[in-house]
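This part shows subunit A:
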Amino acid sequence: MATPFRETLKTKKFVVTAEAAPGKGSNVAKTIEHIELLKDKVDALNVTDNQSSVMRYPSVGVCLLIKEHGGEPVLQITCRDRNRLAIQADLLFAYSRGISNVLCLTGDSVDVGDHKEAKQVFDLDSVQLIHLVHTLSSGKDMAGNELDGAVDFCIGTSASPSSDPLEPQLIKVEKKLRAGVDFIQTQAVYDLDELKRFTEFVRKIDQDVKILGGIVPVIGVKMASYMNENVPGIFIPQSLIDELAEAPKGTGVAKGIEMAARLIRQIKEQNVCDGVHIMFIGREDRVPEILEAAGLA
Partner candidate 1 sequence: MIIAERKSLEEIRQELAPYKRVLVAGCATCVAVCWAGGEKEVGILASELRLARDAEGNEIVTSEATVERQCEKEMIEELSEQVAQVDAVLSLACGAGVQTMAERFEDKPVLPAVNTTFIGMPETEGLWVEMCGACGDCLLDRTGGVCPMVRCAKGLLNGPCGGTRKGGKCEIDPDKDCGWVLIYRRLEKQGRLDLMREYYSPKNYRAVKRPGRVQAARA
Partner candidate 2 sequence: MKGAIVAFCCQHSAYPAADLAGKLGLHYPEAVRIVRVPCAGRVDVIHILRAFEKGASAVLVMGCEDGACHHITGNIRAGERVKHCQMLLKEIGLEGRSAVMVNLSPNAPHKFVAATEETTKATSQSPGRQDDNR
């Protein structure tokens, strides 16, 4: 049995989580492969919810698979696809099936996904979602009705320390912290100082919340410039892009893994934050290499 994530967060241990992206279709063989590969190497597996607004196997489904295989799942919930009734029902279901960690997110816009004509919901926003989880924990639903059986989730959320302008984002983070979260994971970071500044900001408001730095390995110059141009809230410094450019052809992935591991080691050694969340979408099988290179295996 995996250690409940809430217990892990209470220890002084350097926390490591990895993202698990569900596949498109009912065949879960590949997903199970990734779960088996990673479940004992990380503290929790964080399952995306129709990531990038692309319709996929549900987060709660993969979370159940993780439970079945002895791992610790974090259920991601976005506000894009469900109204307050559906979200509450999903939370009750997840909790009743032994899923006890939830990551509260706004969710990408429908426009960036593969069902661009869908009606997007956003009945709630991420701050309201965090409040909602607390409401359900208190034994009531949002309308104030008594629940026959409350929930008790370990609650997480996300933040973008590289946003421009940053101040409005920080106000939102402050509201999330005041709503009450156990952990906060960042959008991909590449600049240690930026992460340091963000941690300092969070610590001024909340001493206890665990901060996980977001790690997305960059495996090529093209990907780096694409991300800088197109992925909001991400800034890859030129020095890293130059380093990638110097890597011999065909060694991009290895170089990306090396750079990610180096950043993780720096975060750990300099005690910048409490852990990392690794997002290596589509290359989940290479995550163990990052852990090994970072000295976390």
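The rule we apply is simple: contacts are C-beta pairs under 8 Å (C-beta built on N, C-alpha and C of every residue); 3 or more make two chains touch, one makes a residue touch a chain; residues count from 1.
How these were chosen: all candidates are chains of the complex that A comes from, given by their letters.
In this text the structure is predicted, and so the values were computed from the model without any measurement.
Please find, within this complex, the candidate from 1 or 2 that touches subunit A.
That would be candidate 1, which touches subunit A.
Which of the residues in subunit A end up touching candidate 1 in this complex?
Within the complex, subunit A touches candidate 1 at residues 79-80, 84, 106-109, 111-112, 120, 122-128, 131-132, 142, 158-160, 163-165, 167-169, 171-172, 174-175, 178-179, 187, 232-233.
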